[in-house]
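The excerpt is restricted to a subset of chains, each kept in its original location.
First chain written, first letter: the chains are A and B, and each begins at residue 1.
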Amino acid sequence: MELTTVKLVTIIAEAVLEERILHDLRQLGARGYTIGTVQGEGTRGVHASEWEGKSLRIETLVPPEVAEKILQHLAAVYFPHFAVVAYVMDVQVVRGAKFGV
Amino acid sequence: MTILELVQINLLSPMVLAFALGITATLLHSDLKLPDELYTTLSIYLLLAIGLKGGIALAETSLAVFWAPAVATLLLGIIIPVIAYGVARKIGKLNVADAAALAAHYGSVSAVTFAAAQTFLDTVGVRYEGFMPALVAILEVPAIVVALLIAQVAGAPQGGDWRKALRELLTSKSILLLVGGMIIGWLAGPRGGKEVAPVFVDLFKGALTFFLLELGMVAARRFRDLPSAGLFLLGFGIIMPIFNGLLGIWFGSISGLSLGGSTILGVLAASASYIAAPAAVRIALPQANPGFYLTAALGITFPFNLAIGLPLYYTIASWIVGGH
């Protein structure tokens, strides 16, 4: 079975950003996403999500160039003021074309 | 009744005691944890129930009686954030964003404090106008808008999206449920209301008790930020609501509200929002520190109002409006 390597970008973000980040992902070329709810703690103090609702864990499978763009965008727009963490890794999928590769 | 008796009645109500239990649970590091979904459900229920009852009452209210309190409330929503901003900037030496964020929270209103005030007055046996929930709805939004405008004018560093914040504010769940509930109550009238009364009326105080258990835990988690919040915030979180409460009572009395109604308008003015305001501020003023405004609204002002504020404002209102 032939597998294709794509990038999996995972984003942890306060819930208030849900709509905005999903909108950004679509704009930047992601063809899908999966969201779970999580709680967490980091170096920043309290954030809005801490008392109402949880944080989000957003995963999106994308081609490398889209992953790069997503990280750049997050770093520029959200990292300064919001509790957002993101990381990227390589994963193998069956149908690379589905994710734009 | 003396103020001490009133405070005692208030502190021994199941609701306030449940709030204290919640605080205790957190301070003892208990594993008690209410599901987030229960919290969300209760807040939806409370807002809808408040709106519903208000709508039914509003249907039986003539505009002649309603307009003056409505205008008074609107004015409060404009004046309070301006004063609060000034205090935070001048006395507290806060930066523009933090000061505007505080102004938004203290200008807006806490629906649960309102519900607690109703329950307190019911217990003490004081009547109030049925249309008070409409005033909650009127007071919720303007102060937030005013505060964001102030931040804009005062040149808070960019980063937020305040147009988006305004749009989301007007369609936010607290406004939607409160106003939506009022419209439902207004259209369905007393007959329709009676059908759903076992849920939306009879269960109200019990649901509020549950909700306050959770809020006690939330407030206590904010306590640990108190040391770093500093003396100013502590003073602000207690003196600002008393000042706002006075203003609200006074506005209520001159706009023709009864003793109970004036007390409640005082409570509304004194209360600090912790549903609509934090969400709007987080989007419009992300550089403002949530540890600051959440700690003030939830960790200081809410417990103060719940425990001491309710009987205090009622006593003050008795002096201003005259005994009952």
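Criterion: a contact is a pair of C-beta atoms (placed from the backbone, for glycine too) under 8 Å apart; a residue touches a chain by one contact, two chains touch by 3 or more.
This is a predicted model, so every value here is computed, not measured.
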item	value
Copies per chain type across the entire complex	A x3, B x3
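As a working rule, only the chains that are shown with their structure count from here on.
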item	value
Chain centre separation in whole Å, for chain B relative to chain A (CA means)	35
Residue numbers on chain A that touch chain B, as the complex places them	14, 16, 20, 45-48, 50-54, 80-82
Footprint of chain A on chain B - complex, ascending	36, 40, 159, 161, 164, 218, 221-222, 225, 274-275, 278-279, 282-283, 286-287, 289-291, 294-295, 298
